[in-house]
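A single protein chain has been removed from this complex, and every other one stays in its place.
We call the chains A, B and C, going by the order they appear; numbering starts again at 1 in every chain.
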Amino acid sequence: MTAQYSTADMEALFESVKNWGRWGKEDERGALNFITSEKTAAAAQLVTSGESVSCSLEFPTQPAPDNPRSAQHMMVVAGDACTHGAGIEAAMDFIGVAFHGMAVSHLDALCHVFVNEEMYNGFPASAVLSTGATKNTVMAAKDGISSRGVLLDIPRLRGVDWLEIDQCISADELQAAEAAQGVTVDEGDILLIATGRDERRRIKGPWSPADGLAGLDASCVAWLHDRKVALLGSDGVSDAIPSGNAEGWPMPIHRCGIVAMGLHLLDNLRLETLAQACARHNRWEFFFVVAPLRVKRGTGSPVNPIAFL
Amino acid sequence: MTAQYSTADMEALFESVKNWGRWGKEDERGALNFITSEKTAAAAQLVTSGESVSCSLEFPTQPAPDNPRSAQHMMVVAGDACTHGAGIEAAMDFIGVAFHGMAVSHLDALCHVFVNEEMYNGFPASAVLSTGATKNTVMAAKDGISSRGVLLDIPRLRGVDWLEIDQCISADELQAAEAAQGVTVDEGDILLIATGRDERRRIKGPWSPADGLAGLDASCVAWLHDRKVALLGSDGVSDAIPSGNAEGWPMPIHRCGIVAMGLHLLDNLRLETLAQACARHNRWEFFFVVAPLRVKRGTGSPVNPIAFL
Amino acid sequence: MTAQYSTADMEALFESVKNWGRWGKEDERGALNFITSEKTAAAAQLVTSGESVSCSLEFPTQPAPDNPRSAQHMMVVAGDACTHGAGIEAAMDFIGVAFHGMAVSHLDALCHVFVNEEMYNGFPASAVLSTGATKNTVMAAKDGISSRGVLLDIPRLRGVDWLEIDQCISADELQAAEAAQGVTVDEGDILLIATGRDERRRIKGPWSPADGLAGLDASCVAWLHDRKVALLGSDGVSDAIPSGNAEGWPMPIHRCGIVAMGLHLLDNLRLETLAQACARHNRWEFFFVVAPLRVKRGTGSPVNPIAFL
Partner (left out) sequence: MTAQYSTADMEALFESVKNWGRWGKEDERGALNFITSEKTAAAAQLVTSGESVSCSLEFPTQPAPDNPRSAQHMMVVAGDACTHGAGIEAAMDFIGVAFHGMAVSHLDALCHVFVNEEMYNGFPASAVLSTGATKNTVMAAKDGISSRGVLLDIPRLRGVDWLEIDQCISADELQAAEAAQGVTVDEGDILLIATGRDERRRIKGPWSPADGLAGLDASCVAWLHDRKVALLGSDGVSDAIPSGNAEGWPMPIHRCGIVAMGLHLLDNLRLETLAQACARHNRWEFFFVVAPLRVKRGTGSPVNPIAFL
């Protein structure tokens, strides 16, 4: 099902979708620039029912095949401190997470990926120091990312519960989903791609994404570029794994998207509830808000994106 | 400036604002129940300019007098891994935080505070185990908290840059701020109280909140209850420190608010930018979205709340 | 191969080896009291070759079936900070570990295990608060544990490379190993039991100890008590898993040893190199030093115990 590309094809594709310099030499926001205030204001008008839906997985504290380095959640002080005479009438806890894991709903900043030792807009990989990133950090999204969200539900299109772990989604299929759902992806939109990962995990149990994960193939790169998508998210990691492309060119969505286009990604979303809500409301557009933590030198953030219908 | 109360006064006040059982014996959402879908939908219509403003401080990785246990931000892999031949073309990091600190913008869940070994709705403190909370967790807010936000800017009312660290705000002053700003706090609103803490910190440098922090006094408790506020936030911790109340009755807003009323709190917000934006737009209401991480047994979450004008 | 006991048997065994009160009502050192200064001085005389052997596994930063919650090792600052102009001429790192895992060489303090809500010497389990232990902490070993060490090499006795994961070691076999090796366990000794776990892991790959782990059966409890062993260690966790005892009585070595006898344990040692060195020197006794971190309210510590031959 996956399109095959030569290394030269991929390099040409990468060059063809480059947004470097498009918003100035010092720009660190990339495709977020497609979201104007007017776009956000118009998107907020989509909130008609007032129903809000979380698109985040639970904070993944339990080890699992897709969570080999589980997040930390530890109490600093629990209820025993007041029931056993320690005089503290509060409970507090600690959370810690290497959030670029495969079980954490998170935002990838533009410093997350390099191609040939370069980041989006030509900043060198060496600007991401062991003490933190100095370019293309998550602070580009410090005031949140808020726009019209569109969900394309591929299992629904295919009439299945979920995509199998070796299946890819092509640009043609994205267009087919648009047509089937009666929705069109526009400039500045936040595009979410459901592959049914939540359902598959619930029914068949967790698996290591190294064994395969449904996602977009390289044919989608130009389409995303043409549509001027501002932010791309998926219940997987947008890329299919393995990506089935030329050797040395894994992860075309991450590499062409983040590095060439300046496209932030949302990985490992939970889209099952949103897909159900959209079907119930018979609408596939909504107001979508992502509010990353303001980590000054960060490469992204765990997030709990909210869709408002 | 602080009203003085006897212990008996405080106990009576606590009883008088109790919402235990109001939304059922098993309720863990408390005053969030004041936010209906209709309320959220109406609030979203307040987004007219599309301007979005973060109300979060930066993730506090640097030790300071108000940040003695600074948050962790460490790289898992930086740019050197691709520039020195390690073959990894991505950067990743780790964040960790005991988020109930005084320099972290965070949401307090209803399991955060106890009075007489009890939590909101009468659940025992012992339900907050060393392995995590089992009642009144942050999951009550898992789909986000979104409603009409109202900012009351007390330094603006007083004509000062900031409140001094030993100053309290009374219920009368909240009403005066409403009148001066031409805004009224309604059922289900998210109320934000600016004390000018950001400005004071920037000009005078950080200080330990143990030395004093401006906030609401106990007279505000009944007012918050009457107005049916759904969520209360401040650039401080809502409570004045010290609270100036009866001995053994510190933190009346935390104790009466969280425990008796079931009122979630947002602590240590950054409200300077929002206050400026509100003044510029000459409006003090906005759509407000808080999206905590979904920590299943958590006592709260670091957050980056977004106000939309 | 495992002896079977009734619940009543186990309860009687527990009572029969209780050292509560033996060294005073406030004692928190338990069997460490068997090590006198004279014992330590005599043991140091065993250092004849000057060869030192670490008995610790590597700090387990990689997830594995026996390491589902791998330890953290992250750089705070690496070499790039000086090679890319950040002006820092030092490298620093962070380590973090929930050290009671099955892949961490660690010392169990006497507050690690409870039986019927009690710890060694009758202190209540509630003395181990969410803010840390207040009784029977690792500080009992703050000046290190140093005595004569004796290794009993069970695979050597049996003529195998390793014990299978469902095999138990009885008291009779410990005595047989003594006889075969020409060594006798005396009062105040540190006893190490090799089961060949390192070799098995190296050859067959890691496995989850929940699937089975070789170790001592309940018949060893009285023997350890009679011999006045001061500290017990193993390449496993001393207990066989499953322990094959009466229902509700798992982990007899942990429960009778730590709780009744006040016997500290060393879990998940690496004994392969030590066994080879002992065979080469044809001696099974040595000076043995364990130096836990001084964690004031700690339940143990990761350690790198050193054997001197």
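Here, contacts are C-beta pairs under 8 Å (C-beta built on N, C-alpha and C of every residue); 3 or more make two chains touch, one makes a residue touch a chain.
Bear in mind that the values here come from a model prediction, so they are computed numbers and not experimental data.
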Would you mind spotting which of C:7, C:48, C:184 or C:276 touches the chain that isn't drawn? C:48
Hey, which of C:113, C:150 or C:171 is the one touching the hidden chain? C:113
Any idea which of C:19, C:67, C:121 or C:146 touches the chain not displayed? C:146
Where the complex has a chain not shown, which of B:75, B:214 or B:275 is the residue touching it? B:75
Touch criterion as defined above, residue of C:75, C:168, C:230 or C:246 at the omitted chain: C:75
Absent-chain interface as seen on chain B, which is shown: 63, 68-70, 75-81, 84, 86, 88, 126, 129-131
Hidden partner interface residues of chain A, rising order: 72, 74-76, 78-80, 94, 129-130
Touch rule applied to chain C and the missing chain gives residues 36-42, 44-45, 47-54, 56-59, 61, 72-73, 75-76, 78-80, 82-83, 89-100, 111-115, 117, 124-133, 142-144, 146, 254-255, 287, 289-306, 308
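Assume only the chains that are shown with their structure count from here on.
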Chain A and chain C: spacing of chain centres that average the CA atoms, whole Å: 45
I'd like to verify one number: the distance from the centre of chain B to the centre of chain C, where each centre is the average of its C-alpha atoms, in whole angstrom. 47
With centres defined as the mean C-alpha position, give me the chain A-chain B separation in Å. 28
Which positions in chain B touch two or more other chains at once? 72, 75-76, 78-80, 94, 129-130
